[in-house]
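Every protein chain except one is present and positioned as in the full complex.
Per-chain numbering from 1; labels A and B assigned in written order.
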Amino acid sequence: MRPAQHQAGRRTRWAAGLVLVGTMLLAGCGSYPGVTEQSRNAHDLYNLMFVIATVIFVLVEGLIVWAVLRYRRRDDALPPQFHGNNLLEVGWTLGPLLIVGVLFWFSWQAQHRVEAETPNPDVTVNVTGFQWQWSFTFQGEKVRVEENKPPQDLTLKGTIARPPQIYLPVGRSIHFNLQSRDVIHSFYIAQFLFKRDAIPGQTNHFEVTIEKPGTYAGQCAEFCGLAHNGMHFTIKAVQEAEYRRWLEDRKRAAASGCPDDPTPGQIAAKQVAFDKDCLATQAGKPFNLKFDNEDAQPHNVAVYTTEAATDALFQGETFTGPRTVTYNLKPMPKGSYFFRCDVHPSAMTGKLVVR
Amino acid sequence: MAATDAAVQHPPGAGHQRTGGISSSLLGMVLFIASEVMFFGGLFGAYFTLRTAAPEWPPPGTPPLEDWYALILTAVLVSSSVTMQIGVFAIRRGDQRALVRWLLISLVLGLLFLAGQANEYRMLISEGLTLSSGVFGSTFFTLTGFHGAHVAGGAAFILVVLLRARSGQFTSRYHDTVEMCSYYWHFVDVVWLGLVSTIYLLSA
Partner (left out) sequence: MAITEARPSAAASGSHQLRPGRHPIMEWLTTTDHKKIGIMYLVNSYFWFLVAGLLAMFMRTELAEPGVQYFADERFNELFTMHGTTMIFLFIIPMLAGFGNYIVPLQIGALDMAFPRVNALSFWMLPLAGIVLFSGYLTGGAACAGWTEYPTVSLQACGGSTIATDLWIAALLLVGTSSILGGVNFITTIFNMRAPGMSMFRMPLFTWTMLVTSLLVLLATPVFTSALVLLLIDRNLGGSFFDPAEGGITVMWQNIFWFYSHPAVYVMVLPAMGIISDVLPVFSRKPLFGYKAFVFATAGIGALGFSVWAHHMFATGAVLLPFFSAMTFLIAVPTGVKFFNWIATMWRGKVQFTAAMLFAVGFLTMFLVGGIDGMFLASPVVDFGLTDTYWVVSHIHYVLFGGSVFGVYAGMYYWFPKFTGKRLNEGLGKVHFWLQMIGFNLTFFPMHVLGLLGMPRRIADYIPYDNWTGLNQVETIGSLLIAVSTAPFLANVWLTLRRKDRDPENPWDANSLEWYTTSPPPAHNFDSLPEIRSERPLFDAKHANDLAVHADATTTTETGAR
């Protein structure tokens, strides 16, 4: 009997060791430490829960493994037939109750700090999710986009082909307002240890203060339809001075009407999105637009006077890709126009600037 | 279903039907009604959520609902519930002819209610209130529509019970189906009272 027991004991220790190594592995690959002031709360809480979870895991798995190995059937004698033990049962009701009580308390405290908002944040960014990208509006950063209209807040809109990169200052309180134009999206930056949904008909908000400079990838986290996985964006956290420089640079580009178009006279459609949201041409000259439809879906480019899309200036032939067609647009007077794909009027839109 | 119930009540061989308490068919009906209550609970939940969130209720431009009309419909449906219960009392005494009579009256009242509701729908639709005319129309027609469908279902149930009662299938001891029918009919009545008080009377 003894050697068998000894062997069982060794096996138990071996199994328990394995379990321990497994949890340590998880700890090693643990979460990002978090780069915002708020995310430190989440990280600390995660670590606290991880320690408690590891203890519970090792204890309970250990008990299970011990029980099945130590009490393996070796003969057919009937074991003692006990039905319960009130004291023990009360004990293992109160024990977990105490643990979750403590966890809830810490979680509640952390939640106050994560949800806290300052009355006058240093930067306010209004984020709008749409199928399938984001647009970022920097509140109060005025820029005159069209000559005879009042200045607007600087807005940067991404496309799937060119996801937006947004600069933000470190050490400043940044307030985000989240909205959606069509379906639910979720604004998620892994290294903020945070996400919040952008819901149509509802404005959500949260505040962060980024502590560590760096480049942080963001992505939509709530399934939002066909090109859900294309809703990438990048946050670049920099010092205040660099942020200001970037902002002025963007404003200059925006004021020009159509910022940096590396491939003028061309536009492409891929995954139900245009590769650019802005086209530029010169007034009084015919405009030859090369449209490359890379989708196995019908698209076109149509130009309207306004976003209401009531008066069409030009409606390009709708065709299914992959194929390239060159549209010939008549000369247009100076101004700002609206273009879209008539097949996907909400997903594929942009601005045509005639200088 | 009824034949099945009979089989359960009188199982061949060694049966274990519990003595005393509620019969299986009645218990089944009560449970089914509980699930129906939760179904309407979901619809009412949606109604109150939308109503609370709306800036103005009813939304501007909604044709007014006629409270007096709803109260007449209520009177019709409640009295049908009463006549139904009188029928149940009758069969508990074993009076088959009275059962047939009262079931018939309940059925007529139920159909009258449905006709009244159809007429109200007709008037509201002509005034521009439809299922697709906004939140108010959507909730109004969905809630009253599903209630109406339940009334229609209940009326069909009454009709079946009525036909079986006419051929004398119920006695003072065996009339679970009549009781089931009455439970369901009362439930439909209670849902209507909820609807009237929220959609009509509390709409101002």
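The rule we apply is simple: a contact is a pair of C-beta atoms (placed from the backbone, for glycine too) under 8 Å apart; a residue touches a chain by one contact, two chains touch by 3 or more.
Because the structure is predicted, anything quoted here is derived from the model rather than measured.
Trainee: Over the full complex, note down every shown chain the hidden chain is touching.
Mentor: A, B
Trainee: Using the touch definition up top, pick the residue from A:Ala110, A:Val127, A:Leu279 or A:Val354 that touches the left-out chain.
Mentor: For the chain that is not drawn, the touching residue is A:Ala110.
Trainee: One chain is left out of this view; which of B:Ala115, B:Leu131 or B:Ala156 touches it in the full complex?
Mentor: In the complete complex, the chain left out is touched by residue B:Leu131.
Trainee: Just one of A:Val183, A:Ala253, A:Ala309 or A:Val325 touches the chain that is missing; which is it?
Mentor: The one listed residue touching the chain not shown is A:Val183.
Trainee: Can you tell me which of A:Asn85, A:Asn120 or A:Thr310 touches the chain that was removed from the display?
Mentor: With A:Asn85, A:Asn120 or A:Thr310 as choices, the missing chain is touched by A:Asn85.
Trainee: In the full complex, which residues of chain B touch the absent chain?
Mentor: 1, 4-5, 7-8, 11-18, 21-24, 27-28, 31-32, 34-43, 45-46, 49-50, 53-54, 59, 130-132, 134-135, 138-139, 142, 146
Trainee: Contacts of chain A with the missing chain: which residues?
Mentor: The list for chain A reads 22, 26, 29-32, 39, 41-42, 45-46, 49, 53, 56-57, 60-61, 63-65, 67-68, 71-89, 92-93, 95-97, 99-101, 103-104, 107-108, 110-111, 114-115, 182-184, 186, 188, 190-197, 199-202, 204-206, 217, 219-229, 232, 271.
Definition applied: only the chains that are shown with their structure count from here on.
Trainee: Cα centroid separation between chain A and chain B, in whole Å?
Mentor: 49
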